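Pasting in a structure now, in structure tokens, and then I'll have a few things to ask.
The complex appears here minus one protein chain, its other protein chains still in place.
Here is subunit A:
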């Protein structure tokens, strides 16, 4: 890798899904693993149902806080329509990790089947994971991001963040099993 071995992630979702928290967990784990870290957040719209996009970069030495189009090793999407929106960030060799859930945008109804098919048939390496269903098994959609964290941490070879509480740890473990 020409870029001093930094790993670049773009994390997306819909306001209220916990994309910011997911990014912070990944940052915390990367720091614990001895890496330098940058997390670029966008505040303001996250609570109002709009698209949320957070950039995370970690490695031995990291400078740029944002990931440019075509620069992401991973796009991590807590929602499938947002996964499509973030496509442009992927490197040709990049990996997409997407939650199977579609949250309807205001106005036009989109067919979830169409969205998921587009992702799996796009030619990019993609994992489409049932984070939402798994979170519901644990009792609440709030565990969705921790399930995703488990899966992504497994792919990135990062440890479980220490700050997770017991329920989120369980979600993490189940998420990690999704990608073996």
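In this section, a contact is a pair of C-beta atoms (placed from the backbone, for glycine too) under 8 Å apart; a residue touches a chain by one contact, two chains touch by 3 or more; residues count from 1.
Please note the rule applied: contacts and distances are computed from a predicted model.
This figure omits one chain of the complex; the name its UniProt record holds, of "Hydrogenase MvhADGHdrABC F420-non-reducing hydrogenase subunit B", "OB-fold domain-containing protein", "Indolepyruvate oxidoreductase subunit IorA" or "ABC transporter ATP-binding protein", is "Indolepyruvate oxidoreductase subunit IorA".
Within the complete assembly, A:64 is the residue of A:64, A:128 or A:178 that touches the hidden chain.
Within subunit A, the residues in touch with the undisplayed chain are 2-4, 14-15, 24, 27-28, 31, 36-45, 47-51, 63-71, 81-82, 84-85, 87-92, 94, 104-110, 114-115, 118-119, 121-122, 124, 141.
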